[in-house]
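A single protein chain has been omitted; all remaining protein chains appear in their positions.
So, chain A:
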Amino acid sequence: MIAPLKRILAILAKEFIQMRRDRMTFGMMIMVPIIQLTLFGFAINSDPRHLPTAVYLEETSPTVRSIVAAMRQSTYFDIKQQVFDPAEADRLLQNGEVAFVVEVPSGFTRGLLRGDRPQLLLSADASDPSAASGAVGQMNEIVRRALNESLGRGWSSLQGQPPLVDVVVHRRYNPEGITQYNIVPGLLGVILTMTMIMITSMAMTRERERGTLENLLAMPARPWEVMVGKITPYVGVGLIQTGIVLLASTFVFGVPFLGSPWLLLACVGLFIIANLAVGFTFSTIARTQMQAMQMTFFFFLPSILLSGFMFPFRGMPDWAQWIGSVFPLTHFLRAVRGIMLKGADATAVWHNIWPLLIFITVASFIALKRYRVTLD
């Protein structure tokens, strides 16, 4: 009995030594649970509050003001600005600058006092149905309480059961609240992130691991020629993936495609470049393909959790939103959803494109700098 135990102990000890030597794996084992605990424990919230809201008020009676105040107090709505033009309100909603627009028509207060049940319009950006649902669900209750306080309890109870105000909710861009409308375009970004980063980081690392990179560089190929030659095929792979996802999105899931396909293609191109730059940077750091895999995972995990793909971006605390804003996926998701679901044009998605451009610049700079170092 004792001999097998001794041998098992010997193997055990060897395994621990190797585990400690392999910094990357060791780091993974420690960091991944910490990252997950932090993200799931603190960052993720499926009932987002403080959602940016614009108000379009055709009249501003004390009653209307009390409704706006009650919305703010509910913590669901963050009244960012007052607009004076319905077109401006549309634009804000389409750009994703606000999640809600509250519209109070003229004659609201008069109608209310007459008992006409005037309408109050709440337009919600439902391209992410789960992000909007909490606040939408609370709206009737918020309005009822505001009126109670504004008009006095006795008066409202006199009117009996049906609410005094008819809260009309417009779920824009996804009126039926279909989850697939949000998930499938987002999936495009997730799939591209995963494969582009993994494939490029592995492809380069493989050349180094097998010693063929040295041979390649001893021949007349210049470093940048090697880089371009190695990366370009994967741009093609990325485009094929894009085609597959878009076909499935349209024909299998029936997701609407309102915007310009060319604009989408341009965004996909930028996003692929951004991910290839990350993959290439990883390939200059990782010594083995295993490490390249691990680094990809390290990047992928927070990308998918903090980008707004799985959980509402606006539901996260500020620090998590800042971290999330670093990842190209975050901006790409907004651009794709904007183009496909909201029919956004180039000016509307521009504020999602420039962060991608900055990311590409920085990541390529690091990649090239690291690349030079590894060659030596």
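Everything that follows uses one rule, which is that a residue touches a chain if its C-beta (ideal position, glycine included) is under 8 Å from a C-beta of that chain, and two chains touch if they have at least 3 such contacts; residues count from 1.
The rule is short, and it goes like this: contacts and distances are computed from a predicted model.
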{"item": "Name of the absent chain as recorded in UniProt (options \"ABC transporter ATP-binding protein\", \"Protein translocase subunit SecD\", \"Carbon monoxide dehydrogenase, medium subunit\" or \"Aspartyl/glutamyl-tRNA(Asn/Gln) amidotransferase subunit C\")", "value": "\"ABC transporter ATP-binding protein\""}
{"item": "Listed residues A:Ser106, A:Thr212 or A:Thr361, member touching the removed chain", "value": "A:Thr212"}
{"item": "Touch residues of chain A, complete complex, unshown partner", "value": "210-212, 214-222, 375-376"}
